[in-house]
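For this view, one protein chain was removed and the others were kept in their places.
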Amino acid sequence: MATETNGVIDTSSARQEILRWIRAANQGVADSQPVAQQWDRIERPYRRSATRSREEILELLEDRLRDYDANVVRTAEAEVAAAAAKMLAARGHKRLLIPGGLNPAWLPAGFDYVVDDGASPAALDGFDGVITGSTVAIALTGSVVLQNVPGQGRRAVSLVPDHHLCFVRVEDVVETVPEAFDRLKATSTLPTTFFAGPSATADIEMTRIKGVHGPRFLDIILVE
Amino acid sequence: MFPETGKAVVKVLERLGHTVDFPAGQTCCGQMHWNTGYQAEALPLVGRFVEQFRHAEAVVVPSSSCVAMMRDHYPKMAEEIGDRKLIAEVAELLPHVYEFSEFLTVRLGLKDVGAYYPHRVTYHASCHGLRNLGLGDGPLELLRAVKGIDLIQIENMEQCCGFGGTFAVKNADVSSAMLAEKTTAVLNTGAEACTACDNSCLMHIQGALHRQRTGVQTVHLAEILAGSEGDVL
Partner (left out) sequence: MNSENSVLDPKTSPTFPIAARATLGDTQLRKNVRHATEVIQNKRARVVAEMPDWQQLRESGRQIRQHTMANLETYLEEFERNCIRAGGTVHWARDGEEAKRIVTTLAKTYASQQNPEVIKIKSMTTEEIHLNVALEAAGVKAYETDLAELIIQLGHDQPSHIVVPALHKNRQQIREIFQREMNLPELGEKPQDLADAARKFLREKFLRVNTAVSGANFLIAETGGVCIVESEGNGRMCLTLPETLITIAGIDKVLPRFEDLEVMLQLLPRSATGERMNPYNSIWTGVHAGDGPKNFHVVLMDNARSEVLADSEGRQTLNCIRCGACQNACPVYRQTGGHAYGSVYAGPIGAILTPQLQQLHHAQSLPYASSLCGACYEVCPVKINIPEVLIHLRNKVVKQKGPLNPEALAMKMAGTLFRSERRFRAAQRLGRFAETPLVRRDGSGDGWIGWLPGLLGGWTQVRDLREMPKETFRDWWEKRGKRGN
């Protein structure tokens, strides 16, 4: 049994016993090769690289994002702020949260920006929306990946406000899931969030409903 | 239990120029025992099967679930018996064991076996033939080539009829509910007969069709392929 002293729980005896049970159970399948070599032997004949042209990949991403009710535009680097201004104005949003380190050239004038300083969840709930960059996007699944790095910020920032405007640089777009993992590998211990479209549920009669707890409104600007 | 199926298999194979033998010592593949959990009762039947059929050029079985039983389980059963000779014999014999439609389409490469069957028919894809043996469209291609046949696609062709061997009696209520969906689908086709590669499914479906006095028959695929223009059907 786990023993507990002043709130400190000691489960070391359970640990020993469980590991002993596992060891005994696996006796019959013991392999003399080192574990890392056994792992290398796992066959991976699935697709691990792109098969489409760059343009096809970008179109696929746009298509998949729209399929999940995201609002997507593609624009040249110089036009990013103008595109963002149009999207924010369309939603009537004024007061926006931004993580530290977001490229200021992408932010249009005429809006109130507040740089995240670790505000409470309730305070985050008071913003009209949030603007972030992204680490990588996967065309085949319509996913965008955020990590805790400058320009993307802590996870709560892109979660609590009801509107998320996200910049995706075209050079960060890959076609397949394995290509994305290849890029994420170096920073795999950072807090990481994949999102595909706005929050959704199909728990009621399997009808997809947009918007439950995460941001209900998602704008994506693909930056060329 | 279904002598007409056996006769039909003989007729088709002989019509195609093959010599048919029926080793008298054969009984059962052991599926009922094995699938119900009576492994000890099933094990002796492996050796018996090998004994009866070891000299055949090809073993043709008009039941997809019996073939699935042999292919999926006999090697493991021989291992369990621990008889090295039997393990080798099973490995040698199994590649020569065919489900009836599979023998025609895969081994002989045939689609048209020269059959005539002037009836409206629908085909049910038995689970073991479909999933364990991977018969795919083979049986349907044989049916399409039958002269005079009016072949109607059934809804949810690949859905289990609810037989499942002892499942039908152990879980009679659930089995009945599954069967009701299948018979409704059969009746919706307006077919005169429902066919399949497995008499166990057909016995199950037929049991309900007869109880409901639908007048719709079940008939094994071999019996359709055995039909010829001279027959009185």
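Labels A and B are assigned to the chains in the order they are written; within every chain, residues are numbered from 1.
One rule holds in what follows: contacts are C-beta pairs under 8 Å (C-beta built on N, C-alpha and C of every residue); 3 or more make two chains touch, one makes a residue touch a chain.
Keep in mind the model is a prediction, meaning the values are calculated, not measured.
In the full complex, chain A makes contact with the omitted chain through residues 1-2, 4, 7, 9, 11-12, 14-15, 17-19, 21-26, 28-29, 31, 35, 38-39, 42-47, 64, 68, 118, 121-122, 125, 138, 140-143, 148, 154-156, 159-160, 177-178, 180-182, 184-185, 188-207, 209, 211-215.
On the side of chain B, touch with the chain left out of the figure occurs at residues 1-3, 5-7, 10, 14, 17-22, 24-28, 30, 32-42, 44-45, 48, 72, 127-128, 131-132, 158-160, 162-180, 203-204, 206-208, 210-211.
Just so it is clear, only the chains that are shown with their structure count from here on.
Chain A and chain B have centres, each the mean of its CA atoms, that are 51 Å apart.
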